[in-house]
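Here is chain A:
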Amino acid sequence: MEISSDKDYIYTSSELDYQEGQLIEEVKASSRESIQDPDAWLDEELKRNILLTSVDWVLDWARRSSLWTAICFPACCAFEFIAAEGPRFDMSRFGMEILRASPRQADLMITAGTLTWKMAPNVRRIYNQMPDPKWVIAMGACGISGGIFRSSYNVVPGYNKIVPVDVYVPGCPPRPEALIYAVQMLQKKIAKAKVVPDLSELPNPLRKGKK
Partner candidate 1 sequence: MGQAAAFWIMAVVIVVAAFAVIFLRNVFRAALSLILCFIAVAGIYITLSADFLAAVQILVYVGAISVLIILGIMMTREVQKGSPVNKMQIPAAIVAALLLGILVYVVTSTPWSISSQAPLTPTTMPLATKLFSENGFILPVEIGAVLLLAAILGAIVITREK
Partner candidate 2 sequence: MAIFDSALIQPLAMQVTPPDWPGGYWWHWLFFTVAIIAFVLIMVMGAIYLERRGMGRMQSRLGPNRTGPFGLLQPVADAVKVLLKENIVPTTADKIVHWLAPVVAFAPVLVIFAVVPFQNGAMLADLNIGILYVVAVSSIATVGVFMAGWGSGNKYSLLGAMRNVAAVVSYEIPMVLAIVGVVIVSGSLSMNQIVTGQDIPYILVQPLGFLIFFIAACAEINRSPFDLMEADSELTAGFHTEYSGMKFAMFYLVEYAEAIAMSAIIATLFLSGWRGPWLPPWLWFIIKTFVVFFVMVWTRTTLPRVRIDQLMGLAWKFLFPLALINLFVTAIQVVVWPDISQWIFVIVNIAIAAVLILLWSKFFKLGQGRVEV
Partner candidate 3 sequence: MEIGLTHYLVLSAVLFCIGLFGALTRRNAVIILMCIELMLNAVNISLIAFSSYVVPQLLTGQVFAIFVMVVAAAEVAVGLAIVLAIFRHFSNIDTNDINLLRW
């Protein structure tokens, strides 16, 4: 029985560590400003009463009724998220029980927990790996603003520094009901999205001369 670690690590990882450090510094430098909330046009557009075609309706219906969640559970809020998935509140009623371990197959990122600078490149990578269309729910105080840890040296003050956030759920952590309410808000938002581009707004080669 060998007790002391007499063998060195087979894989020297100092270069990897160095690269990771570089990447973190890069991300840290590039995310001073928070990213604007997407779809800030929502209210104005609503006033103008945009017309959704029935194709849009079907596609939006499909998108909003099968939101598959990417696994990105850094900290405490993960347990309220699991509680929402679990037998008591059961988000699977909305077709959300499929947790996709691979971000390539996910639509929704629920950022359940504190984001540190060391983790930030990974979260951004997960977000970039998700195929369009994709949404983000910032769950809990840490997700919104860094919460209780925001004065710390290693905490990103809010996910909206790294990825655009669609819905903010306050709470530390929010109750599962609050999360389900946020998901429903997101569904309402998706329902307003226009999927098929408006033909009149496309550049029409025939009308080129007239313009």
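As a working rule, a contact is a pair of C-beta atoms (placed from the backbone, for glycine too) under 8 Å apart; a residue touches a chain by one contact, two chains touch by 3 or more; residues count from 1.
Candidate selection criterion: all candidates are chains of the complex that A comes from, given by their letters.
Note that this is a predicted model, so its numbers are computed, not measured.
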Which of 1, 2 or 3 touches chain A - same complex, any copy: 2
Partner candidate 2, residues of chain A touching it in the complex: 58-59, 61-63, 65-66, 86-87, 90, 92-95, 97, 100-102, 104-105, 107, 129, 131-133, 195
